[in-house]
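Left out: one protein chain. Kept in place: all the others.
Moving on to chain A:
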Amino acid sequence: MSAIAFPVPDAGILARRESIIAGLARLVPPQALITSDDERRPYETDALTAYRRMPLAVVLPSTTQEVAAVLRYCREEGVPVVPRGSGTSLAGGAIPQEDAVVIGVSKMNRILEIDYANRVARVEAGVTNLAVTGAVSAEGFFYAPDPSSQLACSIGGNIGMNSGGAHCLKYGVTTNNVLGVTMVMLDGSIVEIGGAHLDSPGYDLLGLINGSEGQLGIITEATVRILRTAEGARPVLFGFPTSEQAGAAVAAIIGAGIIPVAMEFMDKPAIEICEAFAKAGYPMDVEALLIIEVEGSDDEMDAQLARIVAIAREHGVSTVKESKSAMEAAAIWKGRKSAFGATGRIADYICMDGTIPTGQLPYVLKRMDEIVKGYGLRVANVFHAGDGNLHPLILYNCNDPVEAQKAEDAGMDILKLCVEVGGCLTGEHGVGIEKRDLMTFQFNPEDLAQQMRVRAVFDERWLLNPAKVFPLEGRVAA
């Protein structure tokens, strides 16, 4: 695949590579600077593996001050910078370019402070999402956003992309769970935004930074909200003869005043793929599956489930399967959370991430199927049903360039469909390079120019993650 353009590398920077590396070597210890071909190669892409570019150099600082020194240097030298957490972006948010220095925060992986009384934890940006929960789980707490890549993805990357997860229906996404950050600005200034308190004075810079895709600065530390774990949690499988019935059941559950902690949808192809991998006991004789999770004491979960089951029955549910043990519950989630990986075992795939108004679900499912079939391909659907965040997986063979191009084209058609029905291009993965050129479908030139003027306040020369988010043409400065 080569549909997405990269800027032409700056020949002047490439020619100065040796002197730039020498300059970086003066700022960080030798083990923090990666310059050889072999060692740079793991950084040439992220989870959007169809695109690769070898970076000029990779720096892995251990302190905020080192990040500041490297950023200040890159700005003075006019060298682009690509910030990187764990490199799990599905949107290509961390893919470098030949004339850029990658600054990775993976070595900054300390939990700095846990304050249970105030329900916050302060962590370095390279700490993985799951490690935050791991650090507080013995005391019965957890960090709520739970992207499927949570074992690997970093808090810094989560903030950069405003990551979501299966449980954000109740607990919100990253921007609702981060109270403060330490950020290094491009000129090397180190700023503290927010803290252990709520709501900051002045403009909501914290809200702006969440989801800014590494274009405003580099996050080195974060203060995140930790929550007390519910007494119990129980995922239940609801199988439906049609997707429409499953969609209607979701609407009716919400309409009845029930907000389950998660409501996940899988269509038949997704069920088959995930069951073959996870042996979660998913029903195979249904067209659509909802995983609905409730929380609370045993009695509370029984009561809430009784309400949900009654609604599901009104909407023609054909199978209801409760997890009877913690192992069964874990298997149910393993199947769902490994959907992407399991799909990768049977075919190459691209994963889309549009969001739609949930009322449009039956129409969008039908249209997506038509779109993908029109390209002669197959699609498996998993998505967050409560909030309309779709994850169609378009299956293709990456060794066939024609098919690869068709898959990408089908994906773009699906995202345009999401925007047409009142939704958006990306619900939780970010724009990255993947959806950059579709931004004009969602935003008119004035909308985009306003965003770009705000961006330029932080980076007037477009050095921070420059090939991402905004179309390469028509960029504006402050």
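Details
Keep this in mind: a contact is a pair of C-beta atoms (placed from the backbone, for glycine too) under 8 Å apart; a residue touches a chain by one contact, two chains touch by 3 or more; residues count from 1.
Here, contacts and distances are computed from a predicted model.
Only one chain is not pictured, and the protein name UniProt records for it, out of "SusC/RagA family TonB-linked outer membrane protein", "Ectoine/hydroxyectoine ABC transporter permease subunit EhuC", "Spondin domain-containing protein" or "Glycolate oxidase FAD binding subunit", is "Glycolate oxidase FAD binding subunit". Within the full complex, the residue among A:16, A:234 or A:384 touching the omitted chain is A:384.
The chain that is not drawn here is touched, among residues A:29, A:78 or A:357, by A:357. Summary of contacts with the chain left out: across A:57, A:100 or A:168, the touching residue is A:168. Here the missing chain is touched by one residue of A:15, A:112 or A:259, and it is A:259. Residues touching the missing chain, restricted to chain A, are 115-120, 140-141, 161-162, 164, 168, 172-173, 175-176, 185, 187, 189, 191-193, 195-208, 210-212, 228-231, 251-252, 254-259, 296-297, 299-300, 303-304, 355-359, 384, 387-389, 422-431, 435, 439, 442-443, 446-448, 450-451, 453-458, 469, 478 (touch as defined at the top).
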